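Here's the structure we're looking at; comments come further down.
Shown here: the complex without one of its protein chains, the others still in place.
== chain A ==
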Amino acid sequence: MSVYLRVVMIVAALSLGLLFLFPMWKIYLQAPQYPEGLELHIWVNKLGGSSESVLQNFNILNHYIGMEKIHPDSFAELKYMPYIVIAFMVTGVLVGLLGNRKWVLVWVLLLAVAGAVGILDFYLWLVKFGTNLDPTAPIKVPGMTYIPPLFGSKQLLNFHALSLPSWGALGIFLGLVLGGLVYILSKKSMKTQLAS
């Protein structure tokens, strides 16, 4: 594998570091009386938002409909996900250094599976919060659930919810695309090597 591709593989691995710099996903809420909007930011290791107290403000709103309180401690994922990401980064760099084409494929496939599992897990949480409502909640709308959209927008009572991946997710995307490219291009280069 050429030095050039090894470098790209290392970049692919390191781009996962974006997950520690930016949120993976953002949920935007807008309502008439929230002109400034409310944003919930989902990071690989924490929950944040457009302001320091965003979780409290989400929870105050959610308690009217009986939604469980969102609290970072409820999510074990926030504790172990950072290690998984670091593991991917370390192994990705090693794969790059070794320049083994098969391992590149394995790495990319594992990352894809991990990403997919992550999104599925996120979706299951959204469903859990959106449907597991306290029967004594002050506001009960028959048949209404409050599952925020996974991707795209949805009207939830007075709130317009929009959910989109953020820059952190770009890290996974880059990891997959660059890793995939390394795998494909290294095949070509092997062929040309064989042909010559």
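FYI, a residue touches a chain if its C-beta (ideal position, glycine included) is under 8 Å from a C-beta of that chain, and two chains touch if they have at least 3 such contacts; residues count from 1.
The working rule: contacts and distances are computed from a predicted model.
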{"item": "Choices \"Sugar ABC transporter substrate-binding protein\", \"Nitrous oxide reductase apoprotein\", \"Peptide/nickel transport system permease protein\" or \"TldD protein\" - which one is the UniProt name of the chain not shown", "value": "\"Nitrous oxide reductase apoprotein\""}
{"item": "Per the touch definition above, residue among A:V7, A:L21, A:I60 or A:V90 touching the missing chain", "value": "A:I60"}
{"item": "Sole contact to the chain not displayed, among A:K69, A:K128 or A:K187", "value": "A:K69"}
{"item": "Where the missing chain touches chain A, by residue", "value": "36, 46-48, 51-57, 59-60, 64, 69, 71-72, 136, 138-139"}
